[in-house]
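Have a look at the structure that comes next, please.
Apart from one protein chain that is not included, each protein chain of the complex appears where it belongs.
Chain lettering (A, B and C) follows the sequence in which the chains are written, and residue indices restart at 1 in each chain.
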Amino acid sequence: MPAKIVFHAKIESVSILDEQGNFDAKLGKDVIPDTDVVRLYEHMTICRQFDEVAFKLQRSGRMGTYPENRGQEAVSLGAVYALHPDDWLVPCYRENCGLFWRGLPMEYILLHWMGDERGNEIPRDLYMTPQAIPIGTQMLHAVGLAWAGKYRKKDSIACAFFGDGATSEGDCHEALNFAANLDLPVVFVCQNNGWAISVPTKMQCSAPTLAQRGLAYGMECVQCDGNDIFAMAKVVGEAAERARRDHRPTFIEALTYRLGDHTTADDARRYRDEAELKKWLKRDPLIRIRTYLQQRKLFDDSREKALQARAREEVAAAVKRAEEIAAPTSSDMFDWLYAEMPGELATQRATLRTSGLGQDPSQLQEQSPAPSRNP
Amino acid sequence: MPAKIVFHAKIESVSILDEQGNFDAKLGKDVIPDTDVVRLYEHMTICRQFDEVAFKLQRSGRMGTYPENRGQEAVSLGAVYALHPDDWLVPCYRENCGLFWRGLPMEYILLHWMGDERGNEIPRDLYMTPQAIPIGTQMLHAVGLAWAGKYRKKDSIACAFFGDGATSEGDCHEALNFAANLDLPVVFVCQNNGWAISVPTKMQCSAPTLAQRGLAYGMECVQCDGNDIFAMAKVVGEAAERARRDHRPTFIEALTYRLGDHTTADDARRYRDEAELKKWLKRDPLIRIRTYLQQRKLFDDSREKALQARAREEVAAAVKRAEEIAAPTSSDMFDWLYAEMPGELATQRATLRTSGLGQDPSQLQEQSPAPSRNP
Amino acid sequence: MANLTLVQAINLALIQEMEKDDSVIILGQDVGVNGGVFRVTEGLFKRFGPERVVDTPLAESGIIGTSIGLAMAGLRPVPEIQFEGFLAPAYDQLCTHAARMRTRTRSMFTVPITCRVPVGGGIHAPELHSDSPEAIYAHQPGLKVVMPASPYDAKGLLISAIRDPDPVIFFEPKRLYRAFREEVPEDEYTVEIGKARIVVEGNDVTLISWGAPVVQCMNAIDSSHHSIELIDLRSICPLDTETIVESVRKTGRAVIVHEAPRNCGLGAEIASRIMEHCFLYLEAPIQRVTGFDTVMPYYKLEQEYLPEAHRISAALEEVIAYGTATGLGSAG
Partner (left out) sequence: MANLTLVQAINLALIQEMEKDDSVIILGQDVGVNGGVFRVTEGLFKRFGPERVVDTPLAESGIIGTSIGLAMAGLRPVPEIQFEGFLAPAYDQLCTHAARMRTRTRSMFTVPITCRVPVGGGIHAPELHSDSPEAIYAHQPGLKVVMPASPYDAKGLLISAIRDPDPVIFFEPKRLYRAFREEVPEDEYTVEIGKARIVVEGNDVTLISWGAPVVQCMNAIDSSHHSIELIDLRSICPLDTETIVESVRKTGRAVIVHEAPRNCGLGAEIASRIMEHCFLYLEAPIQRVTGFDTVMPYYKLEQEYLPEAHRISAALEEVIAYGTATGLGSAG
């Protein structure tokens, strides 16, 4: 058989609650109980409020660059909902909604974007790593975290989040490859939001799907509607189970969309078609889940009103907490470099200078000018 | 349709002349005319002799580390045979056979491993880049070379060679991704020889094939018998045509085997099963092509004898040429760094020192000790 | 003459070189329609089209690696890396290949790329958007490294870099992108790579810097009553030892200012060269006013990290005073 087929593959795309509000009862069975759907909706609403307030903080000069999460909330929320509380979360910077669900106080994210490292001083029992600024690098950490869990025979796994752009970085490939070949329990969640700043996804991946990245590694891979919290929860739940049971990784492409600019430093109107945005505004994950609740009479306008008020309150309180934290002092720069501070650094810390340190003034008094040592 | 199939793929494996000498007449039709098969066989035989002699040169201290090519000759030879003379060849270090076919004088390879940069001073009209030592890095250069050809609206393409190990490097992924998304005419030839030093291929890729690496990029990909020169020529020929015609890249996994140690610094008995080696010795590409010729009476023992003599002669002559080249002089270190030599470097070159350069002795005479400039 | 910002001067240089030579092409992240995140390539996509101004995948090693291939084939690619922190993934291709290709092949292959990279702190950017890695690349033989501190030099140096037959890393101090304007000739001109510029002449002490801190040096000079000679290096590698040495032989004292951490920074190399060449002229230890030997902090503390004018002033005063009080003026 000279030209035989040696490998077959197909990629599935999973959707449960679609844009029109249709719910696939079979696929969606038992994925999220109704009471949780309400809680998830409430949480998403608060996150949306957080996003708006963060944006305004930047605009009014109270915070640095901020990347809006708007429109992508269901991805991380559905994922984190489906995971165990001690599964590692390894985010990029559009996963606020999932991180808050896990329990991260909102002021941490604010502090981070306010240029304060204390925003990354995340309690270890939250099992999450700080936001990753260098794109595509954090997935390798997820692989290591998952590996450590396996080595210690723990039940925990790791879930890495990253964008479509991140899949172009070599580190992404190395992470997927390590996980696949070393049999490590990692769930890779790619938030395909259509853009990497101004560059459309097709320049990161001209293949029909991003999900098929995983085929290269013989990894399970699947596409799903990232604005559908049911699909997210289901797909991540299955991937997590596969990881826990078989130590096998999964690559998930979550189709979503960045409704805002890339960050507050960006202006998407320069490169993005208004029509595309309009189309996606209708697919807003928040609208979709609200429709679901309304259809089932699980939520109404009065609860919505109360929720909006609560959202405003909670976010305002978080802003207050973030802004009330005393500014860092210059010694903070030095105090966290190593477990023990080297002498030279201690001098720099004490003097806040890099010059003059060697000019021991006593030299001038005690010493006669450079004694000749030659015979 | 909630869980719809959004992508389908399959990988083919191509074989024309198999281990038993069976020739697939349909697939093999017009791939290599008989007269060329003879020439290719002769060339491979000479390369095999080159490999043996190079190995001995290392063992007798006349050359540094050398990576034997033995057993993999058909891969690069079949590929280069199928390409145009101005298609870029971007090799790793097991492509001697293909490079010599293109016209690289054998002494270049010797000089390289003798620790002499002149082994890389490859005439530009051979369209080949120097051997690549850092694994996985050269495929990006192939992408750039192909891009330049496309930009200049030339008909030429680039063909990159690399091992199974190289596919684990991030750069490999970036190269494939650039080629796929920017529509560049590159043929990627992966020599899957079973090992990366002591690490078996399954640690580089636990998927059923390495060929499926290409699926991640929506790239054409195919596996073929790398010890079958017909399969190589056919598959690369088709890929080259696709590149020239559509500017689309192809990923080819050539199944072959490293019959020797990794390099002369390695001892494969430490990690490799003798039985595996024995199995592959029977698949030696040289035996296979010889069988083909014998079956068709295109070659006989007397020609073989003459060929062996010619091989010894040609290789000995190459060794002589390499060894007769005068040793480099120390100034060679400096002369090729930049187009123009910076002043400080010229001083280092002239003095062969890095110390004392600033101690202008005239200072000692002309100057009185450090005049005070203060008022 | 036009009154341009540094961004505009670079933009103009790119336009002129691209019009002159069709082997010049631009590639990188967001350089196309978006005109670059700092708008340095604004308008070029429209002017030169998608074949010459190319948005690439998000992969720095890929951008530099393919640029190397493009250059080996005879083009003159001008890749942009978005921030200096993201030059790190390309470190391998730059140091392993770009820097060594000519030597390795004895000039059969060369790598005339100009890698543009915004550099340095001071703009309240997130983590890894404020570093100064110039010494890293200066330590790799085979690369050239430049960093202009003014619109005029930016244009002239960039044109030189693009025409240079070897790889040049062109660092653009982002803090100066729009900090001030300067008269810049509309015609093309070059500023020689490897030549420093004496910004202010003086006799008491030599102040040496490059990039954004040059402005801080100016501020320090403005507030001093001493006669300070300010040298803007412009080229990090090759380094203009001659200009530096000549100045320090005149002044007997030197202060070096840079944003990168002190340890193994370029300041150490400059101080060493001065010491080697001016040993008998030195009246005070050479001082380095630099970033601290700790990670560049998030932006709330970046001002404390950077070598701002007050720190430069303190060092200048100290160096000038050194030895004079105790009559040890000629002891050093």
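As a working rule, a contact is a pair of C-beta atoms (placed from the backbone, for glycine too) under 8 Å apart; a residue touches a chain by one contact, two chains touch by 3 or more.
Please read these numbers as outputs of a predicted model, since none were measured by experiment.
Trainee: Name every shown chain in contact with the chain that has been left out of the document.
Mentor: So, spelled out: the chain left out of view touches A, B, C.
Trainee: If I consider the whole complex, including the chain that's not displayed, which of C:Val40, C:Met72, C:Ala284 or C:Ile320 touches that chain?
Mentor: Per the contact definition at the top, the residue touching the missing chain is C:Ala284.
Trainee: Of the residues C:Arg104, C:Arg163 or C:Arg234, I need the one that contacts the missing chain.
Mentor: The one listed residue touching the chain not shown is C:Arg104.
Trainee: Using the definition of touch stated at the top, determine which of C:Gly35, C:Gly69, C:Gly120 or C:Gly142 touches the missing chain.
Mentor: Answering carefully, the residue with contact to the hidden chain is C:Gly142.
Trainee: Considering the entire assembly, which residues of chain C contact the chain that has been omitted?
Mentor: 85, 88-89, 91-92, 95-96, 99-100, 103-104, 127-128, 135-136, 138-142, 237, 239, 260-261, 263-269, 271-272, 275-276, 279-280, 282, 284-288, 292-295, 297, 328, 331-332
Trainee: Residues of chain A in contact with the chain that isn't shown?
Mentor: These residues touch the chain not displayed: 88, 117-118, 120-124, 129-130, 134, 137, 140-149, 151, 158, 170-171, 174-175, 177-178, 181-182, 336-339, 342-345, 357-360, 363-364, 367, 369-374.
Trainee: For chain B, which residues reach the chain that was dropped from this view?
Mentor: Listed in rising order, the touching residues are 64-65, 112-117, 133-136, 165-166, 168-171, 196-199, 203-204, 265-266, 270-271, 327-328, 330, 332-334, 337, 344-345, 348-349, 352-356, 358-359, 364-365, 369-370.
To be clear about the criterion, only the chains that are shown with their structure count from here on.
Trainee: With chain centres taken as the means of their Cα atoms, state the distance from chain A to chain B in Å.
Mentor: So the centre of chain A lies 41 Å away from the centre of chain B.
Trainee: Give, as an integer number of Å, the spacing between the C-alpha centres of chain C and chain B.
Mentor: 38
Trainee: Between chain A and chain C, what is the gap in Å from one C-alpha centre to the other?
Mentor: 34
Trainee: For chain C, jot down the residues that touch at least 2 other chains.
Mentor: Within chain C, residues 56-57, 59, 61-62, 323, 331 contact more than one other chain.
Trainee: Identify all positions of chain B at which a residue touches two or more other chains, and write them in rising order.
Mentor: Each of 170-171, 174, 177, 181 in chain B touches at least two other chains.
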